[in-house]
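Note that one protein chain is taken out, while the other chains of the complex remain in position.
For reference, chains read A, B and C in written order, and residue numbers begin at 1 within each chain.
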Amino acid sequence: MSTIRILASDGLPAFLSFLSQKHQRVLVPVVKSANKRSVIFEPWRAGMPVVLEKATVPPKEAVLPQCETLLTYKKSKNQEDLGDITVSLDDTPEALSTAIFACRPCDARGFRVLDRPFLNGLFPDPYYKARRESLTVFTITCSSGCNTCFCHWVGGGPSSPEGSDVLMTKIEEALMLQAISPAGEALLKDCDLPDGRDIFPRAEAARKAAWASLAPAPDLKQAPQKIAALFGNDDFWQSQTSGCLSCGACTYLCPACYCFNITDEGDGFGVHGGRRLRSWDNCMSSLFTHEASGHNPRMLKTPRMRNRVSHKFSTYPENWGTFSCNGCGRCISNCPVSLDIRAIVLAALDNAG
Amino acid sequence: MTYAYYPGCSAKGSSTDYEKSTQAVCDFLGLTLVEMPDWNCCGSTPAHAVDTELSAALCARNLDIAARQGAEMLLTPCPSCLSNLKHAANRLEKPEFRARVDALLDNPAAGNFPAVTSVMQGIAAHCDVNDIAKHIRKNLKGLKLAAYYGCLMSRPAELMDFGDPENPSLMENLLAACGAEMLDFPLKTACCGASYGIPERAVTARLSGRILKLAACMQADAVAVACPLCQMNLDLRQPQAAKAADAFFNMPVLYFTQIMGLAFGLSPAALGLEKLRVSADSLLRKLEAEGGKS
Amino acid sequence: MPVLNSKELRIVGFLCNWCAYGGADTAGVARAGQPTDLRIIRVPCSGRVDPLFVLKALLEGADGVLVSGCHPRDCHYAAGNFYARRRLEVLKRFLPVLGIDDARFEYAWVSASEGQRWQHVVTSFTKRIHAMGPAPHFDDAKPLLRVADMALTALRPLGTAQNAAVNELKQVIKDKLPELNCVIGWQQGYDGAHATPLFMKTPEDVDKLSWGPFNVMNPAVYLPLFKGKKTGVVVKGCDSRSVVELLQENLIKREDVIIFALPCEGTLDIARVNEKLGRYTRINAVAYDEAGVTITADGKEHRFCMNDFAQGKCYGCATPMAVLADTRLGEPHKVNPVSSVPPELAMLDDMALSERMAFWRGQMERCLRCYACRNACPMCVCRDYCVSDSRNPHWMSQDADINQKLFFQTIHALHLSGRCTGCGECQRACPVGIPILALRQQIARAVAQLFDDYKAGLNPAALPPLLGYEAHEKNIHERDWK
Partner (left out) sequence: MRIGIFICHCGSNIAGTVDCARVAEISTGFPDVVYATDPVYTCAEPGQAAIEAAIHDHRLDGVVVASCSPRMHEPTFRRTVERAGLNRYLFEMANIREHVSWIGKDRDANTNKAAELVKMAVAKLRNNRPLLAKSFEVNKKVLIVGGGVAGIQAALDCADGGVPVILLERESTIGGKMAKLDKTFPTVDCSACILGPKMVDVAQHPNITLYAYSELEDISGYIGNFTVKIRKRATYVNWEKCTGCGACSEKCPSKKTPDTFNELTGVTTAINIPFPQAIPKKAVISAEHCRQLTKGKCGVCAKICPTGAVVYDMQDDVVTEEVGCIIAATGYDLMDWTVYREYGGGQYPDVITSLQYERLLSTSGPTGGHIRRPSDGLEPKHIVFIQCVGSRDKSVGRPYCSGFCCMYTAKQAVLTKDHLPFSQSYVFYMDIRAPGKLYDEFTRRAVEEYGVEYIRGRVSAVYPDGEGAYVVMGVDTLLGRSVEIKADIVVLAVGIEASRGAAALAEKLRISYDNYGFFMESHVKLKPVETNTAGVFLAGVCQGAKDIPASVAQGSATAAKVLALFARDRLENDPQTAQVDTRRCVGCGKCIRCCPFGALKETTIRGEIKADVIETVCQGCGLCTTTCPQGAVQLSHATDNQILAEVNALCRC
């Protein structure tokens, strides 16, 4: 059996402090009070209040920042011939070893999706790789489902361990910590938390109860083919997406969306030199498919949304065997017009069936 | 609105008829004038030309009394007093100046001074032209009058707040409301020469003569005034003025309050008409005759 | 090249070629000595000075910005400075809400012959900037979080509008449907506490139409997409103002839109409703009464009184019924016409400049640049061609820093000058709850102060004030450089 530890609620700061010694940053969920309250992962500092809620924004930033500098470049002139320019590059990945504390199973599963293109493809992305390899994920299992999430439709669940190094389950005022990966094992062995094997059965019970709270999941096995079959059915997609505003909230809040854009800033001269930036991009934006010729195959929101749904539920699973959606439901709960991707998938199943 | 009444020195001397008629008319219109206790000289002629601070100190004391009396508005019949009080109040808004003035006073003046205005404006503010018309007992219809404001009442415009400084019209409005026919008198704000009354009598006579002559040419029955000095000059010095203008005058010069009083049916005695050098009898006779006609 | 240490501050000038630049030349010819801080950018006309250039400079490190052009009426291009005057004055009144001291920005009219005046303007402006010292930067501010006080009194009774004539309206829509491309409205969304847009094409669709406090979205946002197709739209009072503003700007045509209206009694602040509901798996029931809604979630009852849970904009709403409609059913509550400061703005009004800067630092940090704010805005018609991610023009970089994020908000706010109806969709759409509406509200307040209490979206025939000018502006006075 894997290592199991128990963390009393008043021991949280000490444990986070322990994690900070092992990592350059520990990302924890904190509340940002505003008229609409949001929960955001932020680097932990002593005294910072932590909430164990599902975050508004998943901790994808830990490995794929909203914007990162891929490289800096400096141009220098040959004083004998000012037109002769030498360019020097610095492309050392900036990677802080990071622990994510208290993300949800759907978030953790997201890293698996991101790993596919950035880590497991033909050309591993050195920036991502450096961050991912120094990442430890502490996931807290959900005690129930919620109105917008549907992890169990897509192969996950409230206590799915995929992508996690340590799985935590709340039992009354304490957390049970269960090592999942070797890295998790090592960390838990190293810490001075008391052993928690005897409360494991209680944790198991809580996890089962969470499963039981979920409504039965529809069978999505036919989804990839059926959605693919609808590709040319403009009426279907139009009727499903007429409310879409084409903003990027759904994709930027998705733990499994990984598209990006690259831009250069600066001329390379002077103290600032130049920088090559990689920033999030999203398939809801017109510029996403704007071609150099000026042509844009996806001028309208309908094909863009069709792309998002197809990618998550059809093309990706057809190519890679799993959905690239973890059912976290953030795209639903944060959509300004409450568009529901579940409904689109179900309608597709219905329609083609 | 609570008023403080500042009569000024003339009211107690040379222009008791102005004082009398002002009191009578205001009383008649229900405008209560409460004479300020222990008022002093406004600092006009001698002081203001020599020492603005001393002159302002005299005014500050008066303004202070009015303020302590709880008045929101200070009324004075005399344009010289009005001018001096207004100038002083204006200068006293500057803290440095006020500090210097306060140093001259036994007790520093109170915080906020009441606004200062003329009796004429006070009457107009108290009851508008229509109200006045309602009070008429003896319509002045048929009387041709030249309204003469003198030099101080409307100048400087920014300070005196008396409408067009070259062409004020308040007195005309009040007297027209009483039924009089008001001439468009071009010299209404010209100088009567009062300031030169002692040293340069010839100048005074020429300037006053010019005014009286035009009024006579325009067939005015009387000249209406609002200033004790103007009245004295045009009335008392009429023979000299006539000589300077190479003419003969018998032009009654009345305070506008006296004329309003006549319209309100107040007795000549109550209005102090007996004090005029050029008798107003011609006027009263004409009024009788006109009254008979209508 | 850094600014000369301790000697100079960074002052940027935008000068029109014909007057102010000539005035600066005249000053030079007269050897009229001036401080050396100012760097002049020559533009053809003060009308060419986009207020965003000023903001860009201030955000990127300028300590002061001076715009100068021809005296009003002397414009080389007849009217360029008249437009500039309005836009720059709005900008000046906008800066403080960001936490930027408006004294760091000034505009002045100087003719080509007024060398002395130019010398005076430059000298006194430079002196002023030196007296203020180097400008504080958002990067350096310590994040501050603060929540607007929502304990408000509405200008009219708020309610759930359950007596509204929805069924009659459905019949009217069904009758009109054959001549329309579709009719936009609302329907229940993924559960009873969330609504989603409805595009009615068939009578069956019309039966799904809902009316009530969950209808938060502004359907006007879709209208420009249907340009040229006759489309119906069901509106709340606030939505109708967006429709009117779209008409004012010729973005839609009156003959292409049929407006259906019911009196609105307020809508719920879904963010606060969600917060109170907490995590739940399903809604069991939603019960309406006159004053509010009771939601039973996972067996637990939650009471939402409209007076306590309405959207911020609803409290100060003076247009519960559409200002323009083809079909109006029912009578709205009487509005007590008192002007009120919206809660988000009131919160900022109470802060010092430095606190506002810290506030925006604290808020904008978590911006994802998802542009939900922009896309939910019915007046944002550029959409796919927004300057936010364009390289030509290249106003912004993709950096995730506070300056870029805040700059986008100022672009949006300034582009909405005199156009924003205050529908609040930008703020409602923000997934991370940044109170960006306050920026638009400040602009709207400035526009109202400057242009006879002008409010956008009330009169389809009115010219939006920043697209026009008066040769003599009643409320814009040149600052005294004497």
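Odds and ends about this structure:
What we mean here is this: a residue touches a chain if its C-beta (ideal position, glycine included) is under 8 Å from a C-beta of that chain, and two chains touch if they have at least 3 such contacts.
For clarity, every value in this text was computed on a predicted model and none was experimentally measured.
In terms of the touch definition stated at the top, the absent chain reaches A, B, C within the entire complex.
Residue-wise, the contact with the chain that is not shown comes from C:Ala24, picked out of C:Ala24, C:Val110, C:Val183 or C:Ile283.
Touch with the chain omitted from the figure is made, among C:Leu145, C:Ala287 or C:Leu467, by C:Leu467. Residues of chain B in contact with the chain left out of this view: 164, 166-167, 184, 186-187, 190, 213-214, 216-218.
Touch with the hidden chain on the side of chain A covers residues 75, 77, 79, 81-83, 267-272, 294. The set of chain C residues touching the chain not shown comprises 1-4, 7-8, 10, 12, 17, 21-22, 24-25, 27-29, 31-36, 39-45, 47-50, 53, 56-57, 60-62, 73-80, 83, 87, 119, 249-251, 381-383, 385-387, 390, 392-395, 415, 463, 467-468.
The criterion applied here is as follows: only the chains that are shown with their structure count from here on.
Taken chain by chain, the contacts fit none of the simple shapes, being neither an open path, a ring, a star, nor a full set of pairwise contacts. Taking the CA centroid of chain B as reference, the farthest chain centroid is that of A. Remark: chain A and chain C have CA centroids separated by 32 Å (rounded to whole angstrom). With centres taken as mean Cα positions, chain B sits 90 Å from chain A. Averaged C-alpha coordinates put the centre of chain B at 60 Å from the centre of chain C.
Contact of a single residue of chain A with at least two other chains is seen at no position. For chain C, residues touching at least two other chains: there are none. Put simply, chain A touches chain C in their complex at residues 32-38, 40, 53-54, 56-57, 65-67, 144-148, 213-215, 239, 242-243, 245-249, 251-253, 261, 263, 265, 270, 277, 279-280, 282, 285-287, 299, 330, 332-334, 336-340, 342-343.
Of all the residues in chain C, the ones that touch chain A in their complex are 1, 145-148, 150, 189-191, 194-197, 199, 217, 221-222, 269, 271-272, 274-275, 279-283, 297, 312, 343-344, 363, 366, 368-372, 374-376, 383-385, 389, 391, 397-400, 425, 427-435.
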